[in-house]
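Structure incoming, see below.
Note that one protein chain of the assembly has been removed; the remaining protein chains are unaltered in position.
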Amino acid sequence: MLKIEQVTKIFGGLKALSDISFSLAAGEITGIIGPNGAGKTTLFNVITGIYSPSSGRVFYEGKDITGFPPEKLARLSMVRTFQGIELFGQMTVLENVMVGLHTKSHSGIIASALKLPGHLREERRIRERASYWLEFTGIIDLATTEAANLPFGKGRLLEIARAMAIEPYIILMDEPAAGLNSRETSDLAELIKKIKDAGVTVALVEHDMELVMEICSRIIVLNLGHKIAEGTPREIQENEKVITAYLGED
Amino acid sequence: MKKEMLKFFIFATIIIIAPVFIKGGYLMNVLIFVGIYTILAVALNLLLGLAGQISLGQAAFFGLGAYLSGVLTATYTVNPWLSMVIAFVTVGVIAFIIGFPILKLRGHYLAMATLGMGIIVYIVFNETVDLTGGPSGLSGIPRLSIGGMIFDSDLKSYYLVWFFTIVVILLSINLASSRIGRALRAIHDSEVAARIMGVNARLLKVEIFTCSGMFSALAGSLYAHTVTFISPTSFGFNVSIELLTMVIVGGLGSIYGSFLGAAILTLLPEFFRAFQDYDIIVYGITLIVITMFMPGGLVRGVPFMVLSMYNKLRPASGSSGEGG
Partner (left out) sequence: MEIFEQILQYTFSGLSTGAIYALIGLGFAIIYNSTSIINFAQGEFVMLGGMLTLFFHITLHISLPFAIVLAILVSTAVGSLFERLAISPLKDAEPIILVIITIGGSILIRGIAMILWGKDTYALPMFSGSEPIVLWGATIMPQNLWIFGITLIIIMANRFFFYHSIIGKAMRACAFNRVASSLVGIDVKHMVFFSFAVSSAMGAAAGIIIAPLTMTSYDVGIMLGLKGFCAAIIGGMSTGIGTVAGGLIVGILESLGAGLISSGYKDAIAFIILLLILFIRPQGLFVKGEAERV
């Protein structure tokens, strides 16, 4: 479903990613782990079009999407969430999710300015769908709150609701559990499983090992820009290279 | 939605019946300019308040609209309405073309680039003397007319200008609360997240820049046909700063706030002659003070202040509810 082929990313003198290759199967939850500085977020940035790789290719549903900008990938139903949540702070929770429906709607400037009937119908539909996703993530009661005023945990859920509004085939989550307490983390695990059951492929960068081992069917391990292991949670837990990578860092 | 329409309806009604209560011809004349500057302030607010893109060169589009209308009608005797449409579309094309390279820039760089653009256009107005009359200006611009009626009195010009102002306000309010408005505000808050959601930020920024430029050109044409004389000084860098101050004073993102800002900054110099000499200082202080202490502008700041004073003066009775 998603295939990374020998992706390398160099920033000035720093080789953030070296020759990374792996595949993600559709409908699975795949975890990407590794010590700090391993290049996990850089990898996501390359896949989701925020960076172009220095070399290598990215294939999505068989199509070469290397270097496609984020807005184009959204129309191909790929979405991501960010490590430090990037909410639209000055808009309400509902409005944030409504932006997620941007690719599912098409009123342009003229139709919007003139409030043409087609536009009005579309607005109603957008509102309904946005409310659905707020219920899906359990934050419908916060619909009219300004996003900047949300507590952190709810902000994470909003980001996920907004991403789901795209009705993605694949969602890439960058450290979704960061900053969450243990109750919020187990709620998150349930939510991610719910997303998978809805048929969405999930790729997850995470530091929370319990979460990763619990929900991921496959794990890829990076260290210092290299892929050092790939396998089931059990295999990874017993992999010597992985253990050294984590314990060996001073 | 209903609330928005009601607000607009009340606003439009007040504008329409206001002349009944205005005795002096002088005030009527000033209100015409309030109308023109409101269009300009709203246009800038769409760009700055909504999309978060700073432009210090709005006066360039204002001037282009005015000069295109002026030259076409005064020198080439083209029909004024047709000239207005030509000016509207031409400035739109110019804004669209220059929008692509200029809106790749952000923050300070964008501000400087738009400032440079504005000054270049101003210099062109001054130097193309054969076409524009240069620093001495262009006179003899005909007035607009429908059928046999010429818009030559203050009262008629008032309704002419404010018709367009009300239309621009309506279109802008609609835009702000629409899918496009949300996309623009998303770009303002987090351009990268907006793009991840599929918003074509680059194109949308150029589109709103073009829209803003076209509205400004419209204001320019109206200005040319109401005053019948134009010169480059009305379209210089100082005007761009005045417009910026109007938008800030009224409140970024608030369409009615832009009207308020335009009204205040157009009316004040008329009633306080001293203001005219010190206007630069007032703009400078106003920009700094409002930005530091009242970021929402008057439209949000005044109600907020009134509310907090009211809360402080009320006898303490139990707990107050959460704000929000």
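Every chain is named by a letter (A and B) in the order it is written, and numbering of its residues begins at 1.
Quick note on the criterion: a residue touches a chain if its C-beta (ideal position, glycine included) is under 8 Å from a C-beta of that chain, and two chains touch if they have at least 3 such contacts.
Owing to the predicted nature of the structure, the values given are computational and were not obtained by experimental measurement.
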Residue among B:M5, B:I120 or B:M309 touching the omitted chain: B:I120
Selected from B:A43, B:I241, B:A262 or B:L298 as touching the chain missing from the view: B:I241
Touch criterion as defined above, residue of B:I102, B:M214 or B:L243 at the omitted chain: B:I102
Residues belonging to chain B that touch the chain removed from view: 48, 52, 54, 56, 101-102, 104-109, 111-113, 115-117, 119-120, 123-124, 126-127, 191-192, 195, 237, 241, 244, 248, 277-288, 291-292, 295
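One rule holds in what follows: only the chains that are shown with their structure count from here on.
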Residues of chain B defined as touching chain A within the complex: 171-172, 174-175, 178-183, 185-186, 188-190, 192-201, 207-208, 211, 324
Footprint of chain B on chain A - complex, ascending: 48, 50, 69-71, 74-75, 79-80, 82, 86-91, 95, 98-100, 102-103, 105, 107-109, 112-115, 119, 122-123, 126, 145-146, 149, 162-163, 166
